[in-house]
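Below is a structure I'd like to ask you about.
And then chain A:
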Amino acid sequence: MISILSVEIPYWGQTTFRVLGGLAAVLLPAGALVYIYLFKLMSFVQSRLGPMEAGPAGSLQLLAEVGKAFQKEDIFPRKADKLVFAAAPFVVLMSTFLLILVVPFGPDAWFVNLDTGIFFALAVSSVSVIGILMAGWASASKYSLLGGLRAAGQLIAYELPLVLAVMGVVIQAGTLNMQEIVYAQAEGEIFGISGIGNPFIITQFIGFAIFLIAMQAELTQPPFDMPVAESELVSGYMTEYSGIRFLLFFIGEFATAGVFSMIASVLFLGGWWVPGLDPDSNLFNILGPAVLFGKVMLVTFLIFWFRFTYPRFREDQLQKLAWKVLIPLSLVNIVATGILKVVF
Partner candidate 1 sequence: MGLVPGMIKGLGVTAKSAIETIFPDGPLKPPSPSKGAVTIQYPHEKEAPAPRARGVIALQEDNCTACMLCARECPDWCIYIEGHKEKAPPRRAGGKPRQKNKLDRFDIDFALCMYCGICVEVCPFDALFWSPEYEFSEPRIADLLHDKSRLAEWMETVPDFESYESGSEAKVRKVPR
Partner candidate 2 sequence: MSDETAVDTVDEADVVAETDEVREATLASLTDEVGDGIVESHIRPNDDIWVRVSRDAWVDTGMALKSMGFGYFSFLSAIDWMPSPFGRDMDSQVDLTLNPPEDEDDDVVMETGVAGGDTRFQVFARVNDIVNNRAITLKADLPDDDLSIATWIPVYSGANWHEREAAEMFGIDFVGHPNLRNLYLPGAFEGNPMRKDFALLSRRIKPWPGIVDVEPMPGEDEEGEDA
């Protein structure tokens, strides 16, 4: 499969194109999430209106946020480990950009088509935790330290279910390549019934549920927001960050939510493909990103719906949930999927 991009445009041109696309793919969903869900939908849930004054219906609120963050003083606490403190936002945002790489947006629209795509994504996703740990440790604040430690504790709880939940998809698709996973869903069939393909959510709903839970934990969204637990640790690992650096964490949080939902929709919802259309048609190079965006909004809606509704777990309860429920469940799921795959 040859990307149309690589044929017609020289390499540096493609790269620029990709970089711009990557920026858009990271920042646009992040902005949309914050505005639509965090500001507006959350307000509607609570029977209020959310931002209204900045622009029509508050649509320019985000610009104001960014503009303000640029003007805020940058504080390095005296006791902080300055180098690590400064580097933490870089690490967090970098991991998001590495994560977006493997997501396909259409039959020919992708940044890089790695054969080990999903494996790469899972590996890179935990890098942001390192950023969080760095932030927590370097701030020299007790709340930050506890927040960082909690983030690390959380990593060991959800990472395994996340990996194991993906395994079912890999078994069904027979590949680690994200693009091929989409094709496998588009061309697959469920127990012999073809036509609508096989979005893996139908056969892998256990995997999808586990992936969603683990993703929620990875994104530190309630009910798994212990590392930033506001009522306990003030702002957790972000406590000492001000102005633009805080904004970067903020962007990182929601951009990662967007990118993770992209991965979830590629794995379980068929990515850029919609049932009933030929996946090879060139239409999808245009339509694909929009379809994917729609699916992302669907998945993130779930994330935020949980966020509005649920209280927070305690750290040990998350461990219990992960080790006593999610991991055995996902192991069983793998075996069951394997058996079904071989039998059918």
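The candidates were selected such that all candidates are chains of the complex that A comes from, given by their letters.
Throughout what follows, contacts are C-beta pairs under 8 Å (C-beta built on N, C-alpha and C of every residue); 3 or more make two chains touch, one makes a residue touch a chain; residues count from 1.
All figures in this text were calculated on a predicted structure; none of them were measured in a lab.
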| item | value |
| --- | --- |
| Given options 1 or 2, the chain of this complex that touches chain A | 1 |
| Chain A to candidate 1 touching residues, read off their complex | 41, 43-49, 52, 305-306, 308-310, 325 |
